[in-house]
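See below for the structure under consideration.
The complex is shown incomplete by one protein chain, all other protein chains being positioned as in the whole.
We just call them A and B in the order they show up, numbering each chain from 1.
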Amino acid sequence: MIAFICRRLIQAAIVMLTVGLVAFSLFRYVGDPVQMMVSEEDSTATRERLRESLGLNDPAVVQFGRFAWNAAQGDFGSSYRNRRPVSELIAGRLPATLELVLCSGLFALLLGIPMGVYTGLHRKTALAHIFQTVSLVGISMPTFLTGILLILTFSVTFNVLPSFGRGDIVDLGWWTTGLLTASGLKALILPSITLGLFQMTLIMRLVRSEMLEVMRTDYIKFARARGLSNRAIHFGHALKNTLVPVITVTGMQLGSLIAFAIITETVFQWPGMGLLFIQAVGNVDIPVMGAYLMIVALFFVIINLLVDLLYYAVDPRLRIDKAVAGGHTT
Amino acid sequence: MNARLALEDRIRRVYQSDVAFSFRQSPVAIGAAVVALILIAVALLAPWIAPHDPFDTRTFSLVDAELPPFWIAGGDPRFPLGTDTQGRDLLSLILHGTRISLAVGFFSLVFAMAVGVTVGLVSGYAGGATDAFLMRIADVQLSFPAILIALLIDGLARALIPDGLRENLAIYVLIFAIGISKWVQFARTTRGSTLVEKNKEYVQAARIIGRSPFVIMVRHILPNALGPLLVIATIDLALAILTEATLSFLGVGLPPTSPSLGTLIRIGNDYLFSGLWWITIFPGTTLVLLVLSVNLLGDWLRDALNPKLR
Partner (left out) sequence: MDTRDHQPLLKVEALTVEFPTRHGTLTAVDGISFHIDAGEVLGIVGESGAGKSLTGAAVIGLLDPPGRIAGGRVFLEGQRIDNLAYESMRRIRGAKIGMVFQDPLTSLNPLYTIGQQLVETIRTHTSLGPAAARKRAIELLHEVGIAAPAQRIDDYPHRFSGGMRQRVVIALALCANPRLVIADEPTTALDVSIQAQIIGVLKRMCRDHGAAIMLITHDMGVIAETADRVAVIYAGRIIEIGPVAGIIGNPRHPYTSGLMHCIPRIGDARERLAQIDGAMPRLTEQLPGCSFHPRCPRALACCRTEQVGLIAAGQSRVACWLYAPNGNG
């Protein structure tokens, strides 16, 4: 168990370092930082002073070390675009993205799992076929198209839900939330569905196929031979075994949601990190791009670690008290 | 003569196989295949069957801009699906756009497979430090969703390529970016199959005879890995097409001068509220049809190849 955690932590560190390296390379080698920060009139001497003060003449290793040290403390320099500290920018946008991701994730799980279980157990009913069709369309629609169609329907045609922005938000000091106001909640609906639809269909299909697999196992057959009720078999035995592999995938999907938030935020002009990142890509605003990468990498690493731990807690076969290689035994 | 009989026999066996039978039985699979084939044909023949050439600036003008589809008042039968903001025929744009979307999706997949299968074969066959190293890289990359990697590489390329060349190279950059984001799954699957096959007797025998590792990997191990690879490829083709559309929609994909379906939707999106809905809806529908038919075919193929579900 301890060995397992250590391995995961080391892997996490490697990931962070790699991403850090990539982000640092972005900073250092793509475009000229000094060029971005000075105006036309500044003399060469000013540029040299700036270069010196930024430490751009030091050896690469030293620069990377400094970069890593600063990053660990949350200091990513200032945006090329508007000179504000990047960490401030990101911190301001973080709650918006996280709330969106949370709502979408809940939407995906709360609808995807039951639908998947239903279509797995009742394969031939009309409702199952409807669900199947919905899932097929769901994974064939790109996120942005879903968003556009939802806007067309609910904002333009029926005018019941807003098509951009977060609505009224409440400032809790270090966090801003849209969950406490009616307009905030309304503003969350369309973006959450947009972001969550793809994931929902993925989860539904995964649960369905796992369910079908599980229902064919020997232990389910034996459970039937023992005369257990359908309820006990479906929801006691089959469901539990189905959900175990679903957990890993769902956890990774959470990370995916953070990435796909970029698209949703673009379509709905949602003031989150994703929109910030896209604007940064368009403006070649390297510090923001690099910082976004590091933050997202951190999230992924944490999520992956939590998922692994969760898997460990749920599957008794993994709780053997000797070193478990890699941690995945399926 | 013998060769011809052998070929006929093979074709008959394939036709009578369970997979082909399952196909003939499933109206959905047949429908999806028909749609997919139509779209592919359209895409390949676009330069010849499109009524107008949307790339030749001499053939369109702003006079014809923003015309609705011909069945709506104000439309022009010359432009059956309407025109965009620059006066280009939407139908032709869609035909060419489908071609580009399919091309990027397909070639990025080919690229990902080439890289992934090679890495997987080498990694599985060589084992040891090479294997560990390659798989570490794979693990690190797997911690990220593909779209982010594609975005990143795309963004990098844009920053590094000088302005003038950016538009021309866009398609290659996209193929590269999307391909790189997807090789890992192919590598892992191939590696898994390689590890399984590596220990089988026929591989040991080939080694003893003195066959070179390359020949062993390609002629013996690879065919056995094809099944699961095919399954992943069908899922990934749909995802690749979607990824390209997404990147183009975000503005970092194909430019409006040689637009893919995603780019068209982006152009249309800016004018959605002004009522120019056709610029978004028609490319959108085409995109969904394309991805849907690929997904349906992939679903059917997976079910047909899965012996447990028969």
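Simple rule for what comes next: contacts are C-beta pairs under 8 Å (C-beta built on N, C-alpha and C of every residue); 3 or more make two chains touch, one makes a residue touch a chain.
Since the model is a prediction, treat every value here as computed from it, not as a measurement.
With respect to the full assembly, the chain omitted from this view is in touch with A. For the options A:N241, A:T266 or A:N304, the residue in contact with the chain missing from this view is A:N241.
Residues of chain A in touch with the missing chain: 217-219, 221-230, 232, 236-237, 240-241, 244, 314-317.
Keep this in mind: only the chains that are shown with their structure count from here on.
Remark: chain A and chain B have CA centroids separated by 24 Å (rounded to whole angstrom).
Per the touch definition, chain B reaches chain A in the complex via residues 136, 139-140, 143-145, 147-148, 151-152, 155-156, 158-160, 238, 242, 245-246, 249-252, 262, 265, 269, 272-273, 277, 280, 284, 287-288, 291-292, 295-296, 299, 308-309. Residue ranges on chain A touching chain B, taken from their complex, read 11, 14-15, 18, 22, 26, 30-31, 136-137, 139-145, 148-149, 151-152, 156, 212-213, 216, 255-256, 259-260, 262-263, 266-267, 278, 281-282, 284, 286, 289, 293, 296-297, 300-301, 304.
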